[in-house]
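For this view, one protein chain was removed and the others were kept in their places.
Up next, chain A:
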Amino acid sequence: MAFFLETLIGGLMAGMLYSLVALGFVLIYKASGVFNFAQGAMVLFAALAMARFAEWIPKWTGIDNPIVANLAAFVIAGAIMFVVAWVIERLVLRHLVNQEGATLLMATLGITYFMEGLGQTLFGSDIYKIDVGMPKDPIFMLESMFQGGILVNKEDVIAAAIAAALVALLSVFFQKTSTGRALRAVADDHQAAQSIGIPLNRIWVIVWCVAGVVALVAGMIWGSKLGVQFSLTTVALRALPVVILGGLTSVPGAIIGGLIIGVGEKLSEVYLGPYVGGGIEIWFAYVLALVFLLFRPQGLFGEKIIDRV
């Protein structure tokens, strides 16, 4: 039982990171109707920026305080993501207003490769560490119930708390503010949104910027766990099934979808793996997504699509 719980918690933690990446997808889709393939590249880009600036700032300024350096690096990386959002809007999206979804998707595919290349040109292509000083020591829980208790990583708990706070913030932003309402309006219909005076261009910068910050947080947490490296972009591919599962338009869907896939992967690997020779973790998410596409294409929380014939 203790082992099961540990696997479960491990799965939840991995799932939460998927959720964060998926959240970026959902934000941009919700607010601009664009399926942003570049979300993974944005995670890598943001994480690289943060890792490198955390390294460079003490070198340049001589300030040898890791908290100051990390904080400054976070702010700079955030500013960089803002510039990225602005440039993408200026050079790409502005010219594609009212175009087909597929056109926009292809555009983001282009952005993906461009950002991957640019990120590595600017910041280098080695493996870098982000050390935001999260405690690495494990904590033991429920020692009275199980012998030896359950081992939980303190770092994971903090990461989970950060993710939860971010999600809460975003939900309030989307549901309670006029800008959030404008974002949802733009997602539904560009033309109509413009006709009631919603500034499309500014909205797009805002949403890509928010997605950039989410990418930064995701990149920071992944990076501090596993190091910042090119393979971070493949995490984005893991987030695709999460979005399908949770529904492209649902913030809670992204979270719960991520958790389900994280837990599903770990549990199936541990409990079913031995019977089929392992390796389930790699394809589990995609098969689950396929099943969902067959039976519930709008995902768990997505808006049901009713078309008038």
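One rule holds in what follows: a residue touches a chain if its C-beta (ideal position, glycine included) is under 8 Å from a C-beta of that chain, and two chains touch if they have at least 3 such contacts; residues count from 1.
Heads up, the rule we're going with is that contacts and distances are computed from a predicted model.
Undergrad: Out of "Amino acid/amide ABC transporter ATP-binding protein 1, HAAT family", "Maltose/maltodextrin transport system permease protein", "Sigma-E factor regulatory protein RseB" or "NADH:ubiquinone oxidoreductase, subunit RnfA", flag the one the UniProt entry gives for the chain missing from this complex.
TA: "Amino acid/amide ABC transporter ATP-binding protein 1, HAAT family"
Undergrad: Looking at the whole complex, which of A:Gln120, A:Gln194 or A:Gln229 touches the chain that is not displayed?
TA: A:Gln194
Undergrad: Determine which one of A:Asn36, A:Asn153, A:Thr233 or A:Thr249 touches the chain that has been left out.
TA: Residue touching the absent chain, from the options given: A:Thr249.
Undergrad: Which listed residue (A:Lys59, A:Arg90, A:Lys154 or A:Arg181) would be found touching the missing chain in the intact complex?
TA: Looking across A:Lys59, A:Arg90, A:Lys154 or A:Arg181, the contact with the absent chain belongs to A:Arg181.
Undergrad: In the complete complex, which positions of chain A touch the hidden chain?
TA: The missing chain touches chain A at positions 172-173, 176-179, 181-182, 184-185, 187-189, 191-200, 249, 303, 306, 308.
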